[in-house]
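The complex appears here without one of its protein chains, the remainder shown in place.
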Amino acid sequence: MSSPIVSLRDVRRDYALGAERVHALQGVTLDVERGDYVAIVGPSGCGKSTLLNMIGVIDQPTSGTVEIAGKRVDAMSDREATSFRLHNIGFVFQRFYLMPILSAVENVALPMAEAKVSRKEREEKAAELLAYVGLANRERHRPSQLSGGEQQRVAIARALANGPTLLLADEPTGELDASTGVQIISLFQRLNVDGTTIVVVTHDEDLASAARRKVHMRDGRVVDA
Amino acid sequence: MRTALAQASLIRHRSRTLLAVLGVAIAAAMLLDMVMLATGMRESFRELLLSRGFEVRLAPKGTLPFDTDATIPGVKAVTAVLRSNPDIREISAVMGGSIHIQAGDRDVSSAVLGIDPSVQGDYVSLSGRDVKSADAIAVNDYLLGKLGARIGDTVNVASGYDPQTRTYTGQRKLVITGPVKFIYGAKDQAGAAMRRETLEAMSGPEKRDRASLFMIRVRKGADAERVRDWIETQLPNVTAISVATAIAQVDQRLSYFRQLAFILGAVSLFVGFLLVTTLVTVSVNERAGEIAVMRAIGVSKTHVVQQIVIEGVAISVAGAVLGLGLGLVTARYLNAILSSFPGLPMAIDFFLFQPRAAWSALGLLIASGIASGVYPAWRAASLPIAESLRREAIA
Partner (left out) sequence: METSRTFQVVSRFHRAIGVITIVASSVFLLCIMVLKVDERRRDIAALRLMGISRSSVVRTIVIESALVAVLGSVLGVALGWVTSLFVNWHYQALYRTPLEFSIVTAPVVVFAVSLSLVLGIGAGLLASVRLARTPPLQLFGR
């Protein structure tokens, strides 16, 4: 049995909100195996986004350990964390977050440019990825010229740019209508079948059902359904 | 990729960018003008002094050339002493005075220089004609106009006016030649030159064998300062002035302009800095979300900062280029005002463009443009990612 690709042990996250202290995560222990497709669900404010940020090395726990692909990421310096994200994590946000001034293919190529991939290579790879997500003929379009679903697919292509170990998504269908959401859900399934490990955080029941595994959270803890 | 991002970002807010460039351009123009002012007089003066290649000047003891009516006695003796120094190549003795010229029904007074045309360094001939013969008088265009005369006309020239007897000691008929341009002449001033012997003959005993000024060219490779020191020891009744000393004197009298230049220059630099900082700060505040996303997908802090700083640099460079043109135009205008300073040689510029000083000043402005962008960019790139993402909404 191979070791899990993501391993959280008693992760806690507190932060100050004005005069109060918020306990966003209160001791989460979780494993994600390679090739898994996990959906984290729970009511608003249960800490699922915070948990995802821990896995995505966008945030660091107040205590506890986080291991990704065998590496401890909870105490990395900012520089190390940034580099780790670049090469190992693909993040998809609820609000797409594409650069409005770049075209679709330029957006997808951005992480590769940062990883010092040559222009020719990254343009080819970006085109490939856009084709994979079904946007082969929309390469030169700006985000403002794309529909919500198309923008989200560009964002997914961008997340895959550097061949990450993990694909993380925070409410990927949150801003999309039902039918567009279905397209995204099937894309995620295809990605997982093709070997990508996926962790999504979602309210969307359909998306959660499409995953292999559901993890329920409430009040900063993982609970049984 | 980074320059593309910077470029696109600047174009997105066209009017804001243009306004900032204009502001920086004005700051750059002022800075440039102040740099030109601070060094202009001195450099211009130095160029003027060296224009004919005379490095050392001798004036009567305790005076500056033509400051007073005093003269140096014993031209022959002085010349002999000077010739004994092998470092001295050429000696030009000059006698200054004033004359009265009658041409037709016109009566004009003018300053006059008695010179030796083979070594003189006081004027340039505009026509090729010079005071070859003893009865020639070279005049400048202004005087020619005042006389209403033409080259080749014969005029009555009187010199050596005695206020008590109300007569002139010397009167001669001289032939007008030239025209010439007096290097040290002020604007709108009549000027004439004749052979020194002629002026001496016309002037009476108090000017015999005397000179107002000696100009000296040293041998190539010789040290002008050493020659100057040697002269002062050999000739105790003259003051020897090297170009460096003359400049120092002028510097002191015009320190006011230098101080003004320094203060206004510093203020311009500060304002340019402030403008770019404000622009960059506003820009990053707006793009906090974009910056957080870049960080989230793995772009390093340094690269994020670089991309933002490039925008500040672009504005500074564009502003500096524009400011260069603007500054030169303004300098010319200001120079025109100041050049009507009474008694100032026409050839003196207050604002002189020196490439090296100009590039350093503009370089300094651009460097401050870089520096001013770094801090706000760094702060923006250091914000906690999760928080910024939560807060910002990008449609």
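Remarks
Letters A and B mark the chains as written, and numbering starts fresh at 1 in each.
Here is the rule we use: contacts are C-beta pairs under 8 Å (C-beta built on N, C-alpha and C of every residue); 3 or more make two chains touch, one makes a residue touch a chain.
Keep in mind that this is a model prediction, so the values were computed, not measured.
Contact with the chain not shown here comes from a single listed residue; of B:Q7, B:S125, B:T278 or B:S382, that residue is B:T278. Within the full complex, the residue among B:G23, B:G40 or B:G298 touching the omitted chain is B:G23. When the missing chain is restored to the complex, the residue among B:I183, B:V321, B:L338 or B:I370 that touches it is B:L338. Along chain B, the points of touch with the absent chain fall at residues 12-13, 16, 19-20, 22-23, 26-27, 30, 260, 264, 268, 271, 274-275, 278-279, 282, 285-286, 330, 333-334, 337-338, 340-342, 393-395.
We adopt the following convention: only the chains that are shown with their structure count from here on.
Of all the residues in chain A, the ones that touch chain B in their complex are 50, 53, 56, 58-59, 78-79, 82-87, 89, 91, 93, 95-97, 99-102, 106, 109-111, 113-115, 158-159, 162.
Across the complex, chain B meets chain A through its residues 1, 4-5, 8-9, 12, 289-290, 293-301, 303, 384-386, 389, 393-395.
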